[in-house]
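Note that this is a trimmed complex: some chains were dropped, and none of the rest were shifted.
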Amino acid sequence: MINIGIIGFGYWGPNILRNFLGHPEVNVMQVCDLNNDRLLLVRNNYPGIKVTNNANDIFFDNNIDVVAIVTPVSSHYNLAKKALMNGKSVFVEKPFTSNSGEAVELIDIANKKNLMIMVDHTFLFTGAVKKIKEVVDGGGLGKLFYYDSVRINLGLFQHDVNVIWDLAVHDISIMDYLLDGQLPISINAVGVGHFNGKPEDVAYLTVKYKDNFIGHFHSNWLSPVKIRKTIIAGDEKMIVWNDLNSDEKVKIYDKGVHIQNDENIYDLLVSYRSGDMHVPVIPNLEALKLEVDHFVECLNNGNEPVNSGMAGLRIVKILEAANKSLKKQGQEIII
Amino acid sequence: MINIGIIGFGYWGPNILRNFLGHPEVNVMQVCDLNNDRLLLVRNNYPGIKVTNNANDIFFDNNIDVVAIVTPVSSHYNLAKKALMNGKSVFVEKPFTSNSGEAVELIDIANKKNLMIMVDHTFLFTGAVKKIKEVVDGGGLGKLFYYDSVRINLGLFQHDVNVIWDLAVHDISIMDYLLDGQLPISINAVGVGHFNGKPEDVAYLTVKYKDNFIGHFHSNWLSPVKIRKTIIAGDEKMIVWNDLNSDEKVKIYDKGVHIQNDENIYDLLVSYRSGDMHVPVIPNLEALKLEVDHFVECLNNGNEPVNSGMAGLRIVKILEAANKSLKKQGQEIII
Amino acid sequence: MINIGIIGFGYWGPNILRNFLGHPEVNVMQVCDLNNDRLLLVRNNYPGIKVTNNANDIFFDNNIDVVAIVTPVSSHYNLAKKALMNGKSVFVEKPFTSNSGEAVELIDIANKKNLMIMVDHTFLFTGAVKKIKEVVDGGGLGKLFYYDSVRINLGLFQHDVNVIWDLAVHDISIMDYLLDGQLPISINAVGVGHFNGKPEDVAYLTVKYKDNFIGHFHSNWLSPVKIRKTIIAGDEKMIVWNDLNSDEKVKIYDKGVHIQNDENIYDLLVSYRSGDMHVPVIPNLEALKLEVDHFVECLNNGNEPVNSGMAGLRIVKILEAANKSLKKQGQEIII
């Protein structure tokens, strides 16, 4: 049985609690939040769980094996460090930390103490991303051309970070997963904040990889329409993933582009091909449940999770470079 | 009666010919193309029009008042200059010229000789753009936040220029029109070409204006799906223009974002508002017909067209800066 | 405080329980179900509520004021009668009863005993239907032409009744509400069952009203796609309600049809008009919560609910006539 303490019971906390509770090998012992109204919610619905305002009650509880940190990013480093120092594995919200230095330090501590870190990149556990990963790994797309993602809506969900850290973080972690952790060569980011003293609310991030593979992310808190659309194109097939379309989430286009290498001809010929389109059935399971399963399994077997601290670090490196490029008016930042 | 000679009878030429022919005050006298098959098309359908392989037949015909140049951009400067030098007004395809220097020179000649230049930015004459212009000019959107446009499809239509010059040129001219010719402060562009020796086929262009107004253009020849979607957002209302949706092309969202300026409070409060959505009826007229009407009217009255040489020059300046930024890996180019 | 007992805790029961529980003036005292697993669900989540296999525990509990009957339609009559005979008001699932005779008898008993009956036509309390009712009542549509509804999906949800009783019942009650309880003149229904011994799984129901107003309902358990689409057309405006479109549920078209009454002309002229389209904002509230509010309010004030037993009876009359027409191969049944 794995004993868990949860720190932070805001918007996402109840989902974390419910899914850990739902796992047969997990026992949720404590929930900590600074807001007593939130704690009352826990007490009323789950009288068996201890609630507290003081995170130390969790850190210093010797029965607790794992701390789930479901707080704003600025607090992740301190809370995670304390948890690790007290011998507890960590499940932490994304983005992992405020900067890569913090992430490296936490990973080091975990390694030394043989503890596990999992960063809550929930999207990796959705049916859509698993299906896309399957297609990409199978080589079905051919040589990859680009990854383009639009994640926009009306509403500012995060106050302490800019829109890239709030929204593009999802897309970056998905792309990182599809590329098996390959780091980009460089980053460009442009964006503006429309309200004095507030972070960027509209931003565009570009990442470049070797072989002319390019990624681009449009993040936006000021859009009248909600869009969650990603295109992943290769020279053999192309995928359009519309996460808001419940029936046709992932479309696989048998479309491609080829270049004829007739060396006698000066001008290379580009030819386009259009074939059928395919919409695979995607099982409708809760991603967070599968993530918790993966967490417990990795903890039991000592395996490294796909969303390990190292994965979290790679995402933070890109976010960090994005901020640097934003400040330099879009200048390319080599990673 | 205005006598016209048309140079270039490729993909777009027949539309130009048909619309000039359809105007009661225009007389199409000659059509020139290097390809005899294209000229045969003209001869079979319009036996009264003279056809030629030699553009000089048009330049040196004293009865011709106007030359329409419907050729690739690299030839615009030479052909337009010859036409102007021979006392003829010019209707020229977009983009106006290959660089701003050429555009400036052509405008100078036209001014000295009291001739007119119109650049064929056809989109300005569509019902959708006219309706959006009406809303923007009426102040309905409030303070403008951003202009975001996606213009992507499968297929490389231009071989001599990159995808920004082929596709974003439409969006840039529309934005220029909506902003009454205001020039951006700076440009960033990133992009890649996936085929050796070919220009960029996927590119992202950002333009920044004063007051944190930002424009962004996604141009792409390698997309499995065709998308033509523009969002124009202000703090009072927001527009989504989907040019492929015939029934609901322009959607006006009564959505807005406001910031409360309570000076006693340290933290500014951002509030969001969602109201009704409105789809105005848009008359279904051929844009090129309205453009030809505007051309004839300006020629008769001596007015400057909305898509004058000056407008064409502003677009070329942005395209030129985009190429410069592409070469400098996305670095900001001040205009 | 109103004390309630709930009979039936299947698919819909938990929603009924949660919403009655959520009302400050309601006290849920008992839940009855024949299935002990379902009762265990209640006991685990709501230890304060008494559970039982015996409905008599509810009927004979003098503290209980209201019985909610959330069981298959075939049991409604017996359970509701017993509840009423024991002096309890009734909240009953739709369709009200298996035939109109039963409905009439229940209404009679309720009237004599001064008790209330509410039939759970939840859709009447959705934001979409409220908005449509507002437009229709305001006369905005002009003279009504027709009501056409498609409610189809893959899946047989009811085993004891045919697809009209399962799906069209929603549409019939909505149309009844919009027409203020006006009864149709006649009914036609055609349909087939594709599995031996099973009721009709695809069926089409037509209702005719005076002044050539016609309603038509397509109900289908064998559709590969889920559709919930209703058109309500008048000569001034027309509404399209797509219940699966979360952002644009109700579209109001400023389109109309007029006939010119030039008496000198033999042939009447029909002219069509197309104007703007409008999507009103619809508050996102839970319909069942609003229905419970209405229930409590009517109980307190002695008002008749919009979804009273009389409304339920009108719906049953139409369903009953539909079955009769089905048996007579679509023959018109006068109501």
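The first chain written gets the first letter, and so on, giving A, B and C; residue counts start at 1 in each chain.
The rule we apply is simple: a contact is a pair of C-beta atoms (placed from the backbone, for glycine too) under 8 Å apart; a residue touches a chain by one contact, two chains touch by 3 or more.
Everything numeric here is computed off the predicted structure, so don't read it as measured data.
What's in place is 3 chains of the same protein, and the file's complete complex has 4 copies in all.
The definition used in the following text is that only the chains that are shown with their structure count from here on.
Ranked by how close its mean Cα position lies to the mean of all protein Cα atoms, the top chain is A.
Distance from subunit C peaks, on a Cα-centroid basis, for B. Centroid to centroid, with C-alpha atoms defining each point, subunit A and subunit B lie 39 Å apart.
Between the Cα centres of subunit B and subunit C there is a gap of 54 Å.
Within subunit C, no positions touching two or more other chains are listed. Here subunit C touches subunit B in the complex through residues 248, 254, 274-281, going by the rule given at the top. Subunit A meets subunit B in the complex at residues 145-146, 148, 150, 154-156, 186, 188, 190-198, 202, 204, 206, 208, 212, 214, 216, 218, 220, 222-225, 231, 233, 235, 238-240, 253, 255, 257, 259, 267-268, 270, 272, 274, 329-332.
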